[in-house]
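Note that this complex is displayed minus one protein chain, with the remaining chains in position.
So, subunit A:
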Amino acid sequence: MIPFNNTMDIVESDDQLGETSEEDSELSDGQLQEAFAKGLLKPGLNFATEEKKKSVNNVEGLKQCLADFRKNTLPWVERLDLVNLPAEDIVAKSEGKLDNKASGNINPDDDFQREMFFYRQAQAAVLEAMPRLQKLKIATKRPDDYFAEMAKSDQQMQKIRKKLLMKQTIIEKSEKAKKLREQRKYGKKVQVEVIQKRQKDKKAMMSAVKKYQKGMSDKLDFLEGDQKTVKGGPPGKGAGKGAGGQTSDKRP
């Protein structure tokens, strides 16, 4: 997220070596070898970094200045400021992790973790401020019939809503497509199985017929399975025809 935190390997290696490289730019080979053996030097070109300037930190001045311009006469109502740790992390708690209480522990590159931390801090602030505000009789919720200009215009909110809806529909569509794909896969499997079974039956039938033709067996049992269907077929068909005929008779 932050553009200024990706230091290059080369720079890093140089930071560690910074002092020695500044004292004399032409180090003896022995020294360099020693440094390499210790792992201070990394392969690659190294260049000298400038020594860090000593930064000013006038603590007394800061305190004095703060005391000068602080307005202690103002009540809390005017300022509405709060200092607080983040609220309890429910997710982390449920997962049995330790609660991340200090802001120093966050990884600033982990967007979700960082934003969650800010969110929890705001939550804690709200939880702390609500009773105080209610005690001071300051409204925290506007009534439904109180209309006033909002920070974002209605157009903007409409746009946001549209975007949210679109996102939702996209997700739904993709899920549907996924389901359909799975169904198709399953359907194909069933089809293949059916075809294979039919072929197997046909093969068995043919072999049985051949056997009969050669006179190896004089049973005609194998035909029964087929005959059954044939028998079952025509009556059904006939009934259907009859029914059709009846209906056709009835019509005129």
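Here is the rule we use: contacts are C-beta pairs under 8 Å (C-beta built on N, C-alpha and C of every residue); 3 or more make two chains touch, one makes a residue touch a chain; residues count from 1.
We adopt the following convention: contacts and distances are computed from a predicted model.
Participant: Out of "Trafficking protein particle complex subunit", "Small ribosomal subunit protein uS9m", "Ribosome biogenesis protein BRX1 homolog" or "Actin-related protein 2/3 complex subunit", flag the one the UniProt entry gives for the chain missing from this complex.
Facilitator: The chain we cannot see is recorded in UniProt as "Ribosome biogenesis protein BRX1 homolog".
Participant: Using the definition of touch stated at the top, determine which of A:Ile160, A:Leu180, A:Met206 or A:Leu220 touches the missing chain.
Facilitator: Checking the options A:Ile160, A:Leu180, A:Met206 or A:Leu220, the one contacting the hidden chain is A:Ile160.
Participant: Can you work out which residue in A:Lys38, A:Lys71, A:Lys135 or A:Lys214 touches the chain that's missing from view?
Facilitator: Residue touching the chain left out of view: A:Lys71.
Participant: Name every residue on subunit A in touch with the hidden partner chain.
Facilitator: Interface with the chain not displayed, on the subunit A side: 1-5, 7-8, 10-11, 44-45, 47, 52, 55-59, 61-63, 65-66, 68-71, 74, 77-85, 87, 103-104, 106, 108, 114-115, 117-119, 121-127, 129-130, 133, 138-143, 145-152, 156-157, 159-160, 163-164.
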